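One chain of protein is taken out of this complex; the other chains stay put.
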Amino acid sequence: MSTIDNDADLRKALKQLNHEQLRETGADFVASVLHLSSDKRVAHAVDVARNSDASDDELLAAYKSARVATVDSRTRCGADCNWEEQAAHFVARASAAMVAPEGVCKAADPSWQVVMSCRMAQNCALIAADDDSINDESENQYCIMNDYLNSH
Amino acid sequence: MLINHRRVLQFSALLFLIIIAFPVFAENATSSYKPVTVPNPATDLWRAVNPQQLPPAEAAMFPGGDSQIRGVQSGILINQQGQSWRYFRMKQLLPTGGYLLAGAMLAVLLFYLIRGKVLIRDGESDKRLERYSVYERMIHWFMAFIFLFLGFSGLILLFGRSLLLPWMGPELFSILASAAKEGHNLFGPLFLLALVLMFLQFVVRNIYQKGDLTWLLKGGGIIGEHDVPSNFFNMGEKTLFWLLILVGGLIAISGVVLLFPVFEQGRDIMELSHVVHSIAAVIMLTVIIGHIYIGTIGMQGATEGMTSGYCDLNWAKDHHSWWAQRCIDEGRVLPKQQGTAVHHDNPGTGEAEK
Amino acid sequence: MSEQFDQGVAELGKQIDAKISSYFSSCVHCGLCAEACLFYTETGDPRYTPIYKLEPMKKLWRQQHTIRGKLAKALGLSKPLQEKDFADWEELVYDSCTLCGRCSMVCPVGNDITYMISKEREGFSRAGYAPEGLKGATQRALEIGSPMGVTLKTVMATLAHVEKDTGLSVPVDQQGADYMTLFSSMEVVNFPEYIESIARIFDAAGVSWTISSKAFEATNSGIQIGNSDNAAEIVGRVVTAAEELGVKYVISPECGHAYTSIRWAGPNLIGRPYRFKVIHILELLEQLKQQGRISFNGKTDEPVTFHDPCQIVRRGGVVQPQRDLLNGVAENFIEMTDHGVMNWCCGGGGGVSANERADELRAKSFDRKRRQIEETGVNTVVTACANCRMMLEDGIEENEMETTVIGLTELIADYLVTDTKDQPEVR
Partner (left out) sequence: MIAQLIEGPLWYFSLTVFVLGVLWRIYMILRAGVKKDLAVPRDGGGVGALRAIFSRFVPERTIRRHGKVQLIAGYMFHLGLFALLFLARPHVDFFAERITGFGWWSMPYWAFIVAAEVAFAGLIMLWLYRMLNPVTRLLSSADDYIGTVLVFLVMLSGCLALAQSVEALRLLHLLLAELMLIYFPFSNLMHAFTFAFSRGYTGATMGRKGIRA
């Protein structure tokens, strides 16, 4: 199997996975930026997503509380933006899309939303730290995906 | 002078008619009466212009006169029945009605002195209930406005000559009477409109229910010390409603008959209508005096419902306890402060969202 | 009485033009505007009647523009405006009005009440009676260039992220491009997918576009707080940048009030017409679609409804493009009962969302939108304003509704036909 090193391949690879597998990879993606969020609801969502025995109800509950965490954490219009909090917001958003039972998350492509939100979270963290380095979360995600595919 | 002048005029007109009509009547008279009797020509004349005086069979022979004016009974020159109507109005209606209305006011005053104001048993609370919507209150006050206007203008027309004329003098009173007559006629149809609007808005809540009779038997809690449970409207209010609809309806219909002489109604119907109109009006006025009393000085917290639209919770418990309980059960108790209920889609008119 | 307050009153007086004078002359206090205002319909509090929010201005108008008022003032029968008048009315003028313009549509005598309130804010803000949130936003917009404190560096970081994800280059300071694109800070902060969508759509359509490093911010807090000097300063930056780059068009982003600010208020604020045209992103997308420069691969079969941002539709005049576009990507588009120019506001426009003090009232007034959405029986709401979107999501969360909100431009980008074959096929 060829290794993934660009978004096109990543998308293609994600498309091959079923919903449960997507949840597992999503959990890995979120976990890699989880340190940017201190919200327990987000961490809980990752735990639920990782638990292969989780029932649909549990998933739904985790999704809902992750969504509340998403709304709670974002910057209101016209408010001075705190980029650390904004990073946490994107982690929460990724976690919601990740843990959502099939068909619940209305984003055009929930798995891609997880990918993008994690990158945005990293981006916000870099802005917050006034760090000029390039956001390499996508490379990180290729590795995570490669690891996942290799281990399954 | 003036009176004499008018009599002269009337007499000449009569004479003129007699001369014109005489040959016709004379022929008829000769054929139907015994020749031996020499009738006083004035008798036949009197009969001819006043045929109602005759027994029916003979009246047929005097079918009434003819007139240039085409209209119902325009051929009748003298209306005998008018005399009895006049008697009723001057000798029966005026004194009886007058004493009845004065008596009602006196009774209310006495009642107030004896019973005093009916207070809210536990005093005012800090909670309130929505009792009437803006639209409902508007109909009520529309009716009140029209009723009072018609009531006062009607009373001026009825009692003015006895009570106001001596006091105001003829010049002023003639202006007032003319104005009252035009105003009474003008606002009359609006009473019918108000009646219809009121009926449509309130009829459902005024259908008699179980418990209403008990309320009546216990004197509505006004006479005794203890209030009797009732629904949104109690027996007294329901009865007032139906009196207004039925007696008020009679007033309105008879008023329309009097106001629009275009339905081929004759004098007899007009007279009857006036009798009905005046009797019903006096009854309704008497009832409304009581209504105004109990709605204002007679009872604490009664006016609020019709002004602000909200009533005190304790007032509702005292006087409409079943309704109050239902409101409590349905969570419709509100704090006493600015602002109406949330989710109220149309606070403007209080109409429910369909 | 402070000097600042006097300046505020003087400013308020200056705002009274022929329009406002005729509006006050015509008002017969019928109160029908209340029925159009969601702050009144959802609370039942008569103080939220739109025209009542103008009492201080009306008082001043009467004293300055009517015979009776002048007479009364000369005889000492009417008191001049007090600080208390402003203090008491601040909440009504800022918290309970989103400048949504619905009242202006229903007034029987045709009063543009919203226009009056926005003018009243000029006096209030000058006198210092404005909510802290808006004051801060305006301050940041003037000093940093964005009400949310988004710096050029931040934008560049976000753009780098977008470039990386899309594999497309985002042109910056491209001299002589056709279109100069603006963003709202909200899009940079909360919805970078909007920027990404723009990049992809423009690439697919072959639009010559650029972003200016000197003016990327489209929003205008000066308009919301009601300070025309600040508003002019903020608009001026965009005008200078666009004219320096020599672009033909400036694209206003989805954000509602950004559009009215730059399209309709802007030239009047700077006192001259632009040397470029302003086009709303939805208008442009519709043009591109009509010209066949973009096309869609399929439609979503999910039933959707559309929330009209007031400033785009009722105050901006962009009504049809969003409907044509949405019908292009949605099989089953269901309109809300009151839609288009008579839509109900999300509750957060006109600076209300930036005003924390108004949160409780805003949450309460969202009930109107909740009922509207529920009536359609649809679980997906599409909109075209970052602020509306946030407000909708907040309200949906608070009311525990099963509804998702999507930005229209993103939805279009999702269904965009591109030459590269690596586009995702969407559900």
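Each chain gets a letter, A, B and C, in the order it is written, and its residues are counted from 1.
Note that a contact is a pair of C-beta atoms (placed from the backbone, for glycine too) under 8 Å apart; a residue touches a chain by one contact, two chains touch by 3 or more.
Keep in mind that what you see is a predicted model, and the values were worked out from it rather than measured.
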(request) Mind giving the shown chains that are in contact with the missing chain? (result) B, C
(request) Write down which of C:E11, C:E42 or C:D112 is the residue touching the left-out chain. (result) C:D112
(request) Check the options C:R47, C:K164, C:H307 or C:R389 and report the residue that touches the missing chain. (result) C:R47
(request) Could you please point out the subunit B residues that touch the chain left off the display? (result) 134-135, 137-138, 141-142, 145-146, 174-175, 178-179, 182-183, 186-187, 189-190, 193, 307, 309, 340, 345-349, 351
(request) Spell out, residue by residue, where the missing chain touches subunit C. (result) 16-23, 25-32, 34-36, 40, 46-47, 49, 51-52, 65-68, 102, 104-112, 115, 263-268, 271-274, 277, 314-317, 319, 338, 341-342
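We take it that only the chains that are shown with their structure count from here on.
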(message) Please identify the chain lying most centrally, where each chain is represented by the average of its Cα atoms.
(response) C
(request) Based on C-beta pairs in contact, work out which chain pair has the most and send it over. (result) A-C
(request) Tell me, please, which chain's centre (mean of its C-alpha atoms) is farthest from the centre of subunit A? (result) B
(message) Counting only Cα atoms for the centres, state how far subunit A is from subunit C in Å.
(response) 31
(request) Give me the residues of subunit C that touch two or more other chains. (result) none
(request) Going through subunit B residue by residue, note those that touch at least 2 other chains and give them in order. (result) none
(message) If we count contacts the way the header does, which residues on subunit C are in touch with subunit A in the complex?
(response) 133-134, 136-137, 140, 147-150, 153-154, 157-158, 160-161, 164-165, 167, 185-186, 189-190, 192-193, 221, 224, 302, 348, 351, 353-354, 356, 379-380, 386-387, 390, 393-394, 397, 404, 406, 410-411, 414, 422, 424, 426-427
(request) Within their complex, state which residues of subunit A touch subunit C. (result) 6-8, 11-12, 15, 67-68, 71, 74-81, 83, 86, 89, 105-109, 112, 116, 119-120, 123, 126-127, 134-135, 138
